[in-house]
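Missing here: one protein chain of the complex. Every other protein chain is in place.
Letters A, B and C mark the chains as written, and numbering starts fresh at 1 in each.
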Amino acid sequence: MSSNKFMSSGVSRRGVLKGASAIGGAALLTPMGTPMARAQAMRGGTLRVGMAHGSTTDSLDPGSWENDFSIFLAHSSNNYLVEIGQDGSLIPEVAEGWEASPDARVWTFTIRSGVQYHSGRTVTAEDVVASINHHLGDDSTSAAKPILEVITEMTIDGMNVVFTLADGNADFPFVLSDYHVPILPSNNGEIDVTSTDGCGPYVIDQLEQGVGASLTRHDGYWKGDSRAHFDGVEILAIHDAAARQNALISGEVDYIDTVDLNTVHLLQRAPGMVIFPVTGNQHYGLPMDSRQAPYSDNNVRMALKYAIDREQMVDTILNGFGSVGNDHPIGPGQRYFNTELEQKSYDPDRARYYLQQSGLDSIDLEINIADAAFSGAVDAAVLFSESAAAGGINLTVSREPNDGYWSNVWMQKPFVGTYWGGRPVEDLMFTTAYAEGASWNESYWSHERFNELLVAARAELNDDLRREMYFEMQQIVSDEGSTIIPMFAAYVGAHNDTLMHGDEIATNWANDGHRMTERWWFG
Amino acid sequence: MTDEFADKDVLLTIKDLRIEGRSDETWNEIVHGVDITLRKGEVLGLIGESGAGKSTVGLAAMGFTRDGCRISDGTIDFDGIDLRAASAGDRRALMGKRIAYVAQSAAASFNPSHKLIDQYSEAPVQHGVMGKSEAESDATDLYRRMQLPDPDNIGFRYPHQVSGGQLQRAMTAMAMACRPDLIIFDEPTTALDVTTQIEVLAAIRNIVEEFDTAAIYITHDLAVVAQMADRIKVLLKGDEVEESDTASMLSDPQEDYTKSLWAVRSYARPEQPPVAAGETPVVSVRNVTAGYGSIDVLKDVNFDIYAKRTVAVVGESGSGKSTTARVITGLLPPRKGEILFDGQTLPSDYRKRSRDQLRQAQMIYQMADTALNPKLRLRELIGRPAQMYLGLQGKALTERIRQLLDLIELEPDEYIDRLPSELSGGQKQRIGIARALAAEPKFIICDEVTSALDQLVAEGILRLLDKLQNEFDLAYMFITHDLATVRSIADEVVVMKEGKVVAQGPKLEMFQPPHDPYTELLLSSVPEMDPNWLSDLLKARGEA
Amino acid sequence: MNIIMPLVWIAAVCAAAMAAGWIFRTVAVAVSPRAIAKALKSAPLTASFGMLMILIYIVGAFLAPAIAPFSETEIVGREFQPWDDVHLLGTDSLGRDMLSRLIYGARNTVGIAFATTIIAFAIGSITGLLAATVGGWMDQTLSRAVDVLMAIPALIFSLLLLSIFGTSVVTLILVIAIIDSTRVFRLARSVALNIVVMDYIEAAKLRGEGLWRLITREILPNATAPLVAEFGLRFCFVFLTISALSFLGLGIQPPTADWGSMVKENATLITFGDITPLLPAGAIALLTVSVNFVVDWQLHRASGLKD
Partner (left out) sequence: MSHIWSMIGKRLALGLLTLFIVSVLIFLATELLPGDFAEEFLGQSATEETVAALRRELGLDQPMHIRYIDWLTGALQGDFGNSLSNRRPVSELIGGRFGNTLFLAAYAAAIAVPLSLALGILAALYRNSFFDRFANAAALTAISFPEFFLAYILIVWLAGAGGLFPSMANLRGDPSFGDMLYRTFLPALTMTLVVTAHMMRMTRAAIINLLASPYIEMARLKGMSPMRVVVKHALPNALAPIINVIALNLAYLITGVVLVEVVFVYPGLGQLMVDSVASRDMPVVQGVALIFAAAYVLLNLTADVLATLSNPRLVHRR
């Protein structure tokens, strides 16, 4: 296996270790794109989007981006080194291509020349380094700091940027696709976090945080006519689910994200309405603090895992827009999804059995949860409490204020709710939330074998071996982990039927990988 | 005098008027068939105690009933118009224009939000009699005739900027605005001081005569009606008692009830022996100067009150009578001077007085309505002081309450659990007395206790107070502006004016000339039954 | 738009309500002791209707477990089932029986609202009467404190407090009660200011009565009419506050059924013409109107106006 000629056998494996524009020019995206659809794509119109999130306290600092409004806006006005394609593959964006050393520790990215910012300047290697450095260092407050900290050194060599990592990481280009890391213009090695300038498809004309943004197409966009078909984009923050629906029904917006799942079946009946569900890696979980009794006893955890009615949750909480989870965070669409794992289902008798194994007839537990954890979280907990009763588990639901949930409840109380948008690769997901001592190991879970496998798999370049390792890790998390993952939730948006998109839809994030402003058009 | 009007046209005919009032969700008849015939320019006096239906009948003469009343039978014919059959709009067209009304309290009946002259011109302008500017100049003219001060400008004041007597005259002027054929005067001088009353009576009489307006003059004061009316009709509880011309009614009343009304003024307290030398007064007011803010309302006031004696404090409103009472009770600590009780100095603030000191001085208020907590039953109203000061409980307390009710001549079984709202005015005032007695005090302040009552009822109260004084050796301070009351109950009199004592001494001395000029004015202003009294007095004063 | 039909409906509903009120009054007069019957006889039809409704709510609240076909929390079907024979009013967003939750909601909602209002009135009227009776520095201190509290918008204030102290039912009741009590304070104070100038208060003071007795026996009984009227409105506003708080994610703890939260939980349905969320909202509205009809009648009686 030659390190620089490696080609993945799996579809989405393609171009991880080495990526490049196949031919360049107009055919730039052909291999990964959707040629049929693009042929029909038409220029024009102003896309109006209603987003469920967006707060007056949002900022332009990429390290602070956390809600879909910021992320959506970021992808509309910025480009990244690497794009994740609709099929989950890596597509070179600001980086023209990359190459890794055999141990996957040293990565060389070549910066595309002639990529223009809205201000007219072109992207330099210095900009790239500055954009990444923004998230590093002692004073960094960036949310991307933990994932970028693997970089120990960055050097510039003409249009190349060489990254040296602490450990080998076969998935490093995926890391650079993270939404926190757009390529921004720099000055003296620093980016300006108050500027809206970027090298993406649309120019931000007007931005009022928490209210909305107006954008117009970036004339000098390097991708030319193949992308960014709208003349302009209007993004509105509409927090209230009913208000969002009403805006769509009354034609005041063309697209809304996060449709209220309670009534999505009713929305479907409205004329000219298209419901747009995307099942990706987003999953909802109920982490238990594995250090604290009774959750330190795996029998109790197993009892709870069998006392939850996953089918009912998908039906009721997701209104069918999603799939059941199997207590591990890897989605069915991912490369190494364990297809051999037995699916757990609601079985109060087995729950009782496990409870008896830990020497109990019944148990009283409390879950602290808020809808901030995920939409419908409180209802899900109520459903859980109803189904768990049959297994001898008396679960009291304590609703917490949404406000302050993440700092005061999550990872503070022993049994809570959580959600994960999912990560494009297994390693990122496991490293972030399941590795021993990880900042976001929300169940304070620690498993020796799992931790060994995690490090080994990260640098393993043999695909089969890697698959085997990830299968085992999923098995471990599912049977011994301390997080109940009852469901994978689809991203459900809705739009009117004048809006068109390619045949394939990205599943890594909502809103076509948050790149719909670049990929969609009016028919 | 009836003959004087015999050949004039009949203006108003009321026949068999019956009016019902709503109480306890049922309609009860409160006026049982009254007849009135009134000719142009004639003044009819309607007289009777409260509850007799005087005002109700007077208003009915306009075709008007108060909320909660209705005319159930009879006819009201005003100058050929059947007021009962007339539509509301037709009645409104008459009211204010051809029939006008002068209310008892001008201060309450003028709208506080509008200037006098705007209220004057409202009726003429709205009824289309004259334009706004014409009405205003007419107002000035009438104000002048009513002898109001500064007639050119007084109309541009708000009601609260004008004194009570002036307001009453302005209201009479307002009633005259459309030169009506008939005016209903509803006790127009009852709320006024005697000295002011005379001016108002004179003004009213002049203007009525000048415009030859017919009037119904409602009052409970015989002496007043004697000055104003050509004929008098006496009502009792909604029934007619009798009617005749003023002279014969005064000299020769036919019915017992009328005779008893006439007899009221005859009550007089027997002469008391002089105070023994060296006796300590129960209460001494010494060199008291007191007031609110920077203004002195009382200036160096001195007087004593002895056991079994009644001191009447007289004067116009604003003369400092009630302030004196507030100083004695400790509600208003004086700036200078002191109050002695049985020779001991009392703390000037009531909050610093001992419970026993509080018990020894009690007060009876003018308005029983506001002096009795409307939500408490008599048992508690009377029982509370006995319970508090004397520590009575349970049976003993009930027994004491019953005794007190007996003392004030109310049947204990019937009244002990009533609320104040279930009592008549006189009964309420008796409860006020019982409450004061319950404390077993030595001294009682009676603040205008009879001024809100009819004469017959007032007389009962005075007799009761007198009886109790003898029984319990009480000392009374009697605040009043009514000299008739003074004459009947006082042993000594203190006359106050502008915060100063202008005269004081034994009653007999005070009622004997020569008087101090102010006392003279007060005394001469008390109306007398003589129909010519007002004319003579005005004449005398005019000459003086 | 057809404007006739809704009007006909409104007229029909009004007529039916008045008829129910009339029947209730007739029956109530017949079965009550004489003194009460006399008072009841005077009740206008609106007040009779109000009393009937309040009675039904109270009965519903007390007998909820006996009346409700299902339990409050049990999931008995799919979510948002339409109305049918089993689930007369359908099911809610989790598949719980709507009718049962409405009935249990009476118990929880009315209970909580009642407790809240009682506490608010206890605090507000005592401090208000105290301020008016004692006057001086006491009045100044209390009034200024209330000014400050009222200057902070109620909803945001309760949001802050609930975020600080948590969202248990007890905290919820206390927080709403304290914020509400500032409004009661103002009313109680202004009413009492008119009473303390009465002669009977002066008489009681001169008698040497203590402050507590002065307030409870002499002033309070005379301030009840306006306070009761305010009680009627405040009582109903508690539902709305709870509903608004649940809109912000801070209402009653699930799975407890309460009308305010139920409106919020099902509110989006109205967008699609499904009237289910109107039921809890209607339950609140009906109670509000009923309570205020009765209060209006009592006020009218107390005012002594005779028309």
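We take it that contacts are C-beta pairs under 8 Å (C-beta built on N, C-alpha and C of every residue); 3 or more make two chains touch, one makes a residue touch a chain.
Note that this is a predicted model, so its numbers are computed, not measured.
Every shown chain touched by the omitted chain in the complete complex is listed here: A, B, C. The chain that is not drawn here is touched, among residues C:W22, C:W83, C:F114 or C:F247, by C:F247.
Listed residues A:N188, A:T339 or A:S407: the one in touch with the omitted chain is A:S407.
Screening C:Y57, C:F80, C:Y104 or C:F239 for touch with the missing chain picks out C:F239.
Only one of A:D240, A:D315 or A:E504 touches the chain withheld from this view, namely A:D240.
Against the chain not shown here, subunit A presents residues 55-60, 64, 66, 138-143, 145-146, 194, 206, 208-212, 214, 234, 236-240, 242-243, 246-247, 249-252, 270-271, 402-404, 406-408, 410, 418, 439-440. In the full complex, subunit C touches the omitted chain through residues 14, 44, 46, 144, 147-148, 150-156, 159-161, 163-164, 236, 239-240, 243-244, 247-248, 260, 263-264, 267-268, 270-271, 273, 277, 281, 284-285, 287-289, 292-293, 296, 303, 305, 307. Summarising the interface, subunit B meets the missing chain with residues 59, 62, 64, 66-67, 91-97, 100-101, 103-105, 108-114, 122-123, 126-127, 157-158, 160-161.
Going forward, only the chains that are shown with their structure count from here on.
Here the two chains linked by the largest count of contacting C-beta pairs are A-C. Measuring from the averaged C-alpha position of subunit A to that of subunit B gives a distance of 89 Å.
One inter-chain figure worth recording: subunit A and subunit C are separated by 47 Å, centre to centre, where each centre is the mean of the chain's CA atoms.
Residues 38, 41-42, 198-200, 202-209, 217-218, 221-222, 305-307 of subunit C are the ones that touch subunit B when the two sit in their complex. Residues of subunit B that touch subunit C in their complex: 22, 24-25, 67-68, 329-331, 350, 353, 355, 358, 363, 365, 367, 370-376, 380, 384-385, 388, 435, 439. Within the complex, the subunit A residues that touch subunit C are 241-242, 245-246, 249, 260, 262-263, 266-267, 269, 312, 315-316, 319, 370-372, 378-379, 381-383, 385-386, 397-404.
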